[in-house]
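Of the protein chains in this complex, one is absent; all others appear in place.
Every chain is named by a letter (A, B and C) in the order it is written, and numbering of its residues begins at 1.
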Amino acid sequence: MKDIHIGMIGYKFMGKAHSNAYRSLPMFFPQATKPHMSVICGRDSKQVEQAAEQLGWAEHVTDWQDLIARPNIDLIDINAPSNMHKEIALAAVQAGKHIFCEKPLALSLADSREMLAAAKQAGIVHMIGFNYRFSPAVRLAKKLVDSGRLGKIHHFRAWFLQDWLLDPHFPLVWRLQKEIAGSGSHGDLGAHLIDLAHYLVGDMKEVIGMSETFIKQRPLATEMTGLSAKGNQDGPQGEVTVDDATLFMSRFVNGALGSFEATRFAAGHRSTNSFEINGSLGSVKFDFERMNELEVYFTSDEADTQGFRRVVATDAVHDYMDAWWPPGHTIGFEHTFIHEMLELMNAITEERQASPNFEDGVKCQAVLEAVERSIEERRWIDIADM
Amino acid sequence: MKDIHIGMIGYKFMGKAHSNAYRSLPMFFPQATKPHMSVICGRDSKQVEQAAEQLGWAEHVTDWQDLIARPNIDLIDINAPSNMHKEIALAAVQAGKHIFCEKPLALSLADSREMLAAAKQAGIVHMIGFNYRFSPAVRLAKKLVDSGRLGKIHHFRAWFLQDWLLDPHFPLVWRLQKEIAGSGSHGDLGAHLIDLAHYLVGDMKEVIGMSETFIKQRPLATEMTGLSAKGNQDGPQGEVTVDDATLFMSRFVNGALGSFEATRFAAGHRSTNSFEINGSLGSVKFDFERMNELEVYFTSDEADTQGFRRVVATDAVHDYMDAWWPPGHTIGFEHTFIHEMLELMNAITEERQASPNFEDGVKCQAVLEAVERSIEERRWIDIADM
Amino acid sequence: MKDIHIGMIGYKFMGKAHSNAYRSLPMFFPQATKPHMSVICGRDSKQVEQAAEQLGWAEHVTDWQDLIARPNIDLIDINAPSNMHKEIALAAVQAGKHIFCEKPLALSLADSREMLAAAKQAGIVHMIGFNYRFSPAVRLAKKLVDSGRLGKIHHFRAWFLQDWLLDPHFPLVWRLQKEIAGSGSHGDLGAHLIDLAHYLVGDMKEVIGMSETFIKQRPLATEMTGLSAKGNQDGPQGEVTVDDATLFMSRFVNGALGSFEATRFAAGHRSTNSFEINGSLGSVKFDFERMNELEVYFTSDEADTQGFRRVVATDAVHDYMDAWWPPGHTIGFEHTFIHEMLELMNAITEERQASPNFEDGVKCQAVLEAVERSIEERRWIDIADM
Partner (left out) sequence: MKDIHIGMIGYKFMGKAHSNAYRSLPMFFPQATKPHMSVICGRDSKQVEQAAEQLGWAEHVTDWQDLIARPNIDLIDINAPSNMHKEIALAAVQAGKHIFCEKPLALSLADSREMLAAAKQAGIVHMIGFNYRFSPAVRLAKKLVDSGRLGKIHHFRAWFLQDWLLDPHFPLVWRLQKEIAGSGSHGDLGAHLIDLAHYLVGDMKEVIGMSETFIKQRPLATEMTGLSAKGNQDGPQGEVTVDDATLFMSRFVNGALGSFEATRFAAGHRSTNSFEINGSLGSVKFDFERMNELEVYFTSDEADTQGFRRVVATDAVHDYMDAWWPPGHTIGFEHTFIHEMLELMNAITEERQASPNFEDGVKCQAVLEAVERSIEERRWIDIADM
């Protein structure tokens, strides 16, 4: 099959991760259709030129509409700021392009649904960037759940803990502004937990949450890239309009109980993305800071040697790992994106829908908004009412 | 000072733990006033006789009222089933005895308050069995919070996970019957978490919870002791009237966010009693399965070597540990009771109130009931309204 | 059966641990014959009187020969300094008493053999204080090895790491003087590792070692108790005549390879007593700082979920644990002594030899001395030549 030609909009943190993934696919997954890194797009012409050079894109442009109009582009990769997702995606759908969209799908559930409906009608392949699904250890957890080896699921608890906002002098970056980011820790970190819950346990029936903004004023940002930024601590301040932390509880349709916490104020946790599932026949535990490992417990183990097994999911038997290094030789954060893009290439090649796709994005957005509504109205919200 | 003469009511799991504590005090804390193990009381005369012999009590009786009436008894230790606490405690107060009461203080907040009021009026020393406060590692956490070394507290999350009810054939013991136990995992396990939250973070403002009974019918118990029991899986069944799992969220008066989970259905967790505190200057993590350890993080550590420190809290500088073994030589579950009884002996000797006492029991009960009400009414409950 | 009457010589660190063990046996192992804490003996009459009071001994004396002469004493417990063991033990044998002797059995292999020969001829029950064998997790390791569940053993590696000598001002306690202690880290810590190797893997064929005294002069001690002591850092100094660290390699009779390290200079390790065994079918890992746990690996586990299991050896199925608390409720350092004394009481009652006994002490001493000779002669030493 011919290469898949990609136009990518955005070139910061996610743009780099995606570029690296596209670039790495042919070396490690040579059987997959090749992604062709055709055009990269960004608002700042100088910066986007530099990005094209560094990240390995053939061309660079500053007008995304122009990019979408190009006939030789098969796939649009959207990792622009969240408030741009909808407009770009609808235009790409219009042009009949396949789409990879970073999470969150959009800033509102209504917008997300509009995007999904458009994508479905156009019959394109659409995918959303819930990259943590693509950790081999998470795939193993999924396999254990789906095969029934954990039995009936009773509990899911998950937390995504970071600490980069602890310093009150850290500036007001776009991730702290509701009009651009939609929400704070909830949409940025909690969204990943919600997707993992959907992926591993299933749909939720109802939720109730709470949130807090611990530091309400911050210096304006003078510079920002990725998660780092600079500001003048004695200069003008602006209001933080998103949550620093959001917690919620949920009841799943299958009867399991869920507990979720996302925060940027957990001192000592640079990026602890962790979950545990307890079933009637076993349990699993995962922590992204040790992403190559899954702790697994089976009630059927012999009585004298029951205990959580530290499975280092780097054997050939673990998803994706036969493409990498010998057992015990670990992979890192960026590999989740390589596996993600493998799924994307395969879906396009096999003319099937990708997973996770906009449907998963909509489901995630429904929970995010239900939690927000539950916080405003101080009561349980049924997901079916969203 | 003369020995403190004790009458103890109950002789199963907690009775053994208390007896061992009284017995061990003089060897390891010889400066404390000696507890005199005078009389043990239980309903079954044969069993209580055997218990007296095994646990080292001078006398044994079957009538607790008779025991309370004895003039030479200074202290009544109540570890009978929870539904007996109130009646016994009020009688002991009436008789002017000091009281140690296992948690929960009573089956209802109203009863708890009645007990506290009576105890206060009588001027006795009263204490409640929140033994986890007496782990040296927990004391270290308290010291770090109180001294400001963790800064302003943002998060408290805690979970008490057990798995002894996973087997559907496990019988209907008294801990699964509401009229005796009051509640299930919530009052048994959650109560400890709530007390640790009060101890370490402070009072709560409001709570909302959820709970579940995963297995609603169980075989009647034919025999039970401690946490183990036997039943006939083909025999008659009875209804489980308490929760198998209860989760709740809370907002603390000081603005911190709390997350709590208590369950007896977490496969692989025999007894994981764990919490984490995140403050503006640092964090601590604790897990009772590794009770000699506290993980401690400080934001002020050098930038290149910041990380959670695994503090093995067995040095002489750690509370209680100069009485035990050299550094690195660990203690176990039972030691929390020895330290607890040290506080009790010291409070009586120094003619001051013990800590934790009935006031802490009432505060815990208020939260327990607020959570229950929040579950019934499906809304946030203000602790002040209880 | 009638109680076993004990005379104990020594009352410091080990004296306290033994007393606590004797005192605790009837409460937790009521089926065992009761130890009667008859007489405690020490050189300082004031201190031994205080020890008798605190540790719960009926009488106290200052003359150990007088103690041994008493007809109503069944068992002599020797925890005096190491250079006293032989003389006391031979006298006790002479008097027909059963003997519990702390390790090391004596300061030389020749002396150890003399003690063993005398004990055997007298037909007494003799035991040596290798207490770590009595950790439930270590018993589990033994069970897995003996039952063949680990297959043929390839590797044993062990290290006992402490750090209490790092400070150059720490004084010259008796443990640092060859004429009293025999050796330093080698005999104190390494001896435990050697015994665990014998217990778990079997006899050694040959050894070669190396050692070092990092700090050769220290202030004289003005006060010492247990492992702690005081000295005047500006006062007179004395020579350290024992090793600060000793390492050695061994080949076992069964073909396994062994690696051993004992040191008091491992910063951050208060008392890490750790070993790992690798067999053809599985492995185990143990660390005494987490003594309730054994990590266990089986090659026969399903290919996708192989990993070290963290077994919390506190279930009723684990040795000794049905006598203690519910699963997940841990025990500590002192419990190894309680289980050790249970074996001693049972051996006397059942009129059989105890395990470990003087034979194990001799075997340990043979390896200790072989290592020392290998260091002097800078070559491999065959154990059979000792």
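Following the convention adopted for this analysis, contacts are C-beta pairs under 8 Å (C-beta built on N, C-alpha and C of every residue); 3 or more make two chains touch, one makes a residue touch a chain.
Since we're looking at a predicted model, the values are computed, not measured.
Interface note: of C:84, C:122, C:281 or C:317, the residue touching the hidden chain in the full complex is C:281.
Only one residue from C:160, C:199, C:265 or C:358 touches the chain missing from this view: C:265.
When you scan C:135, C:306 or C:330 for touch with the missing chain, the hit is C:306. In the complete complex, the residue from A:3, A:49, A:87 or A:315 that touches the missing chain is A:315. Per the touch definition above, the residue from C:34, C:155 or C:178 contacting the chain not shown is C:155. On the side of chain B, touch with the chain left out of the figure occurs at residues 140, 143-144, 293, 295-296, 298, 301, 303-312, 315, 317-318. As for the chain not pictured, it touches chain A at residues 13, 16-17, 19-20, 23-24, 26-27, 30, 53-56, 162, 164, 226-228, 269-272, 288-292, 312, 314-316, 324-335. For chain C, the residues touching the absent chain in the complete assembly are 150, 154-155, 157, 159, 161, 163, 166, 208-210, 212, 214, 245, 247-249, 251, 255, 257, 259, 261, 263, 265-269, 278-283, 297, 299, 306-308, 378-380.
By our rule, only the chains that are shown with their structure count from here on.
For chain C, the chain with the farthest CA centroid is A.
A straight line joining the Cα centres of chain B and chain C is 35 Å long.
Note on chain placement: the centre of chain A and the centre of chain B lie 41 Å apart, centres being C-alpha means. Mean C-alpha positions place chain A and chain C at a centre distance of 54 Å.
Among the residues of chain A, those in touch with two or more other chains are 306-308.
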